[in-house]
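Apart from one protein chain that is not included, each protein chain of the complex appears where it belongs.
A and B label the chains in the order they appear, each numbered from 1.
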Amino acid sequence: MTVGRKKSLYVVVALISGVILAVGILLLFGKGNDVSPEPVVFEPKGELHEVVILTPPGIGTLRTGLEDLHGNPIGVACSTCHADRAALVDTPMIEHAADLKEFHTELKFEHGTLTCSSCHHPDDRDKLRLSNGTEVAFTDVMTLCAQCHGTQYRSYENGAHGGMTGYWDLSRGPRERNNCVACHNPHAPAFPQLQPAPPPRDRFFNPTH
Amino acid sequence: MSQESEEPTVGGVTRRTAMKALGATLGAAAFARAMVPLQALTEETSVDEFLQKHYKEMTPEELRKVMDRLEKETLERYGAEVEIFDAKPIPGVEYGYALNLSVCVGCRKCAEACHIENNHDRKTNNSYIRVLEMEQGSMDMERGNASYDHPVPAPGKFYMPVQCQQCANPPCVDVCPVQATWKEDDGIVVVDYNWCIGCRYCEAACPYHARRFNWSRPEIAAEEVNPVQAYLSNRIRPKGVVEKCTFCLHRTREGKHPACLEACPTGARVFGNLLDPNSEIRWVLENKRVYILKEELGTQPRFFYYFD
Partner (left out) sequence: MMSSKELSHTLSYPKFLWRSLVLATDGSLLFYAWMTFLTALALVGANAYAHQVAEGMHLTAMSDHVSWWLYIANFTFLVGLAAGGVMMVIPAYLYDDHEMHDVVIIGELLAIAALVMCTLFVVVDLGRPDRFWHLMPGVGKLNWPVSMLAWDVIVLNGYLLLNLHIVGYLLYTRFLGKTPNKNWYVPFVFISIVWAISIHTVTAFLFSGLGGRPFWNTAILAPRFLNSAFVAGPAFIIVTLQLVKWATGFEIGTGPIRTLSQVLRVTVLLNLFLLGAELFTAFYTGGTHASAVNYLFFGLHGYTGLVPWTWTAIAFNVTGAIILLQGRISEKLKWLNVACVLVFFGVWIEKGMGLIIPGFIPSTLHEMVEYVPSLAEWKVTIGVWALGFMIYTVALKIAIPVLTGKVSVKDRIK
């Protein structure tokens, strides 16, 4: 072998050895992250804290805008007018919000093709009713929403709708959830538009195009 | 060059040597003048901070001393009394986070809550969460826009908040040259802010724009500082280091929800323990049409998106 060829051989051998060494080291140590390789087993804890559903105070009453000494809103029970006043008792129930000319004129209605008696009990205005006639108290309004909005209710039951504050780990603390009507106005349930929090002011972030 | 030329000398010193000495002195003086701005640093650094060990190599006593020192520094520099603790992972927990894109309205309350909870720099309105306004019908983020400033939800758009995905195969952890960032047992990828050298390789490596670098010292008014702080998460970070979302580990490792979830007014966020078969996050993964961002990169995120 000539001297030049010998040198080329040295270089080739050095190159190949270097590559094998590097690859070997990398494979040996491996690209790691710090997650432990043994499967971790979850052990359910004992006692769970309570989950409180925050129902809006004064639900099922006509709010007067006044508050009592404890700060609770003062509301007038529906039966105050609807049970005693003969004129109301005898007249058939108004079925569409557009027909409300004398009372409840501030009501905005946007809930599909529902009529008033779809939810409100025609004989007892202090109650709601399901589609099969079962009476439902106003505080149990979620049962009424659930009969049509079962998908959302199922998600809600499994903690995937309506948000929550408190603890994800109920063995360490309680949780507060929302009632359907805490976020959704039952007469116009769609979420209103809102002005978002201000956009990011990153360095040199000036989208103009 | 080896022989000295016959130059006139004064006391054995040639003119050439005298000029060289003058030049060297001037140069040294100019250099000292050039370095004057560094004087400002002596107030900010200490020997303890310089020699501080890596988080994983400190004993609990050493860590407590470090946290006491940090509390003192926060009081000196920001005028706020804080309590820094070391939040340890809960055994048997691996965090997962899901986001319902059908329900997110893009209000950015999550980003705002993150900003407040994590003691971010007020000047830049920094937050670990970036909400993209996307075109309905397209998942192309190039048509997304993070700077929208109009009532939401706008017609024809949907909203996708992006934050650290706490990947199971995180590229940021692989690339850090000093092991300043690593994945903990409960899945959260954390940064030791006192070990990070600020090379920003992790920021280049992250496919989700999850990392933030402190280009200057964070500025927060004393009354706005969140005093409940953890060493690895929301303590006020020094300038020149990288930081990221830690799933609010100072809250979640106590069993509480992260701040972004509590702030969400539409309930689009679901958080919990992936190892608990009865958790809400597991229910979402098993019952909803869930997907992850940039799945083809193999990062295996622990942040899931779904439509209802």
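Note that a contact is a pair of C-beta atoms (placed from the backbone, for glycine too) under 8 Å apart; a residue touches a chain by one contact, two chains touch by 3 or more.
As the structure is a prediction and not an experimental result, all values here were calculated from the model.
The residue from B:95, B:148 or B:201 that touches the chain not shown here is B:201.
Note that of B:58, B:80, B:104 or B:132, the residue touching the chain absent from this view is B:132. The chain not shown here is touched by just one of B:162, B:245 or B:274, and that residue is B:162.
Not every partner is drawn; the one left out touches subunit B at residues 1-4, 16, 20, 23, 27, 30-31, 33-41, 45, 50, 54, 130, 132, 140-142, 144, 146, 162, 171, 174-180, 195-201, 203-209, 211-217, 238-242, 294, 297-299. Touching the omitted chain from subunit A are residues 3-4, 7-8, 10-11, 14-15, 18, 22, 25-26, 29, 31-32, 202-209.
By definition in this document, only the chains that are shown with their structure count from here on.
Centre to centre, using the average C-alpha position, subunit A and subunit B are separated by 29 Å.
Those residues of subunit A that touch subunit B in the complex are listed here as 31, 33-36, 40-44, 151-152, 155, 158-169, 171-173, 178, 183, 191, 193-203, 205, 207.
Listing the residues of subunit B that touch subunit A in their complex gives 90-94, 98, 100, 103, 105-109, 111-112, 123-127, 130-131, 145-149, 151-153, 168-170, 173-174, 182-185, 187, 215, 252, 254-257, 261-262, 264-273, 275-280, 283-284, 287-288, 308.
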